[in-house]
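With one protein chain removed, the remaining protein chains of the complex are shown where they sit.
Letters A, B and C mark the chains as written, and numbering starts fresh at 1 in each.
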Amino acid sequence: MASRWRWFHQLGSPKWFFEKSSKWLPWIWASTLILLAIGLYYSLWASPIEARQGQGHTVRIMYIHVPAAALSMVGYVVMAIASIIGLVWKMKMAFAASRAIAPIGAAMTFIALFTGAVWGKPTWGTWWEWDARLTSELLLLFLYLGFIALHSSFAERAKADKAASVLAIVGVINVPIIYFSVKWWNTLHQGYSVTQKGALAPEFQVPLFIMIGAFYLLFIGLVIMRLRVEVLIREQKSRWVSDWAASHEPKQMQKRG
Amino acid sequence: MNSFHEFIFMGKHGAYVWSSYIVTFLVLLGLFYWFRYLLKSLRSQVKSELNSDDSGRGQVKARKLKVDKAESRD
Amino acid sequence: MFSALLKRELMVARRNWIGIVIPLFFFIMVVSLFPFGVSPEAPVLQKIAPGIIWVAALLSTLLSLEQFYRSDYQDGSLEQTLLIAGPTQVASAKILAHWLLTGLPLVIISPLLGILMQINHGFVESNHTWVLMLSLLLGTPTLCLIGAIGMSLALAANRNGMLVAILVLPLYVPILIFGTSTVTASLENFSYNGQLAILAALLMIALVVSPFAAGRALKISVS
């Protein structure tokens, strides 16, 4: 029984994570780059243009809009799960993780909004349309910003962690409510959506799935990077951090010399 | 896609497609370098604190409780 | 125990009555700005009335949160009541007091705002006013419940009231959507039962989640 949960306890150890993650990162970045290269080749060059609805080349924006939108939602859910783990099992790494995800999730939300707006201009003839997806993304961005604002407003990190976690959990209960009410409100006002025009033809699916995979890897890589920073901030006073900092200095000196 | 010209101009939507991709790329790259910068600056901060004042680190030691029972009252 | 908590909230509010009246003034004043800003013509006002009244109700609820939580936190009585009565009970009493003293008055004076915003324009006989009141009656408790969570979280943060607004406003959107559309449906002679049912459902969810979450948040704030 103990061994089954060992990974969980190891993940809970900042030192273990910090040491292991430096070995994970090169692999993650390498596979991200490969997948991203294939994805970009397809999405920018090899995939056909959209002819049925006359979107033409603008369909290529979808290959970043959809992955970014998906990850912005997934990111918030993961953040809330980490918050629950932190509050229930008092795991400090989980709090660090939820704090680390927030800026990256917010960036994904921003990308989804930006690309959505740019996509909207040739499609709808306007930069902004209050359609269900864009509106939900906007509110999601507000939720992320609220989380970051609350977390940054405390002098004491332990309090900030707990308070922001409660907010993330309350927020994640609200995400589906917000999504469905916005959708309902949108149909009321006869809006249109970029992405709700029937099933996607298979020739668009392949590049999309590759790009989604690439974005997932990218997201994981960035979260690990941010989490390493967060771990360092939180463990500044512990022995292993100073050992690590000290061990790195000679290498840099050599490089300079 | 049949030509380099089409690749650049994307029909007449080149500006839209390329601006989406470029902004996304810049945001993600910005995050990458920002986090790397944070890690490096933290490292040099820890390092400089180590060098400047060795006693300063871990100086605030945890305290212990000292229990001292008085003779019981009668 | 609960009645003692509630009674104390009401007593403090009575001594501090101006703090209860100010959000009401704010409610009326914000709404009465719109004829100046948009147009005094009855059809225009009638069209925007539901949204304006609801947004004003939302903001005045938000504005009144501070006084119900801040002083207890500062004078230390919050931690004492939390110790003796437990977090969920303290949060429930505060939320109920907040609604009784700010939400309910909003519901009661909303017909006046309906008149100012001409919601009965063009109708000889209508129940728009009742629908407006009913939607506020179902919606304002949810506003108080969600606001309590945000306020409790922001208590220990070294920021002003703006932080609460940032935390809570996105969560208010569903209530705003259904609250407004209830009244709009009534104005357009559509059925509004569905919207009212959803407002009631949102209230139920908030009733289940909020006292507990706000209680936890209060506990975190005093720790």
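Throughout what follows, a contact is a pair of C-beta atoms (placed from the backbone, for glycine too) under 8 Å apart; a residue touches a chain by one contact, two chains touch by 3 or more.
In this text, contacts and distances are computed from a predicted model.
Within the choices "Autoinducer 2 import system permease protein LsrD", "Sarcosine oxidase subunit alpha", "NADH-quinone oxidoreductase subunit M" or "Heme ABC exporter ATP-binding protein CcmA", the name that UniProt assigns to the complex's undisplayed chain is "Heme ABC exporter ATP-binding protein CcmA".
Looking at the complete complex, one finds that the omitted chain is in touch with A, B, C. One of C:48, C:85 or C:207 touches the chain omitted from the figure, and that residue is C:85. When the missing chain is restored to the complex, the residue among C:76, C:122 or C:161 that touches it is C:76.
The missing chain lies against chain C, touching residues 1, 4-5, 7-8, 11-12, 15-16, 71-72, 74-77, 79-86, 222-223.
Remark: the residues of chain B touching the chain excluded from display are 60-70, 72-73.
Even with one chain removed from view, chain A keeps its contact list with that chain: residues 155-158, 237.
The rule is short, and it goes like this: only the chains that are shown with their structure count from here on.
The chain occupying the central position, as judged from C-alpha centroids, is A. Averaging C-alpha coordinates per chain places the centre of chain A 33 Å away from that of chain C. Chain A and chain B have Cα centroids separated by 15 Å. Taken residue by residue, chain C touches two or more other chains at no position, since every residue touches fewer.
Within chain A, no positions touching two or more other chains are listed. On the side of chain B, the complex with chain A involves touching residues 1, 7, 10-14, 16-17, 19-21, 23-24, 27-28, 31-32, 35-36, 38-39, 42-44, 46-47, 50, 57-58.
Within the complex, the chain C residues that touch chain A are 146, 149-150, 153-154, 156-159, 163, 166-167, 169-171, 173-174, 177-178, 181, 198, 202, 205, 209, 213, 216-217, 220-221, 223. Within the complex, the chain A residues that touch chain B are 44-46, 49, 56-58, 60-61, 64-65, 68, 103-104, 107, 110-111, 114-115, 118-119, 121-122, 218, 222, 225-226, 228-229, 232-233, 236-237, 239, 241-242, 244-246, 248-249.
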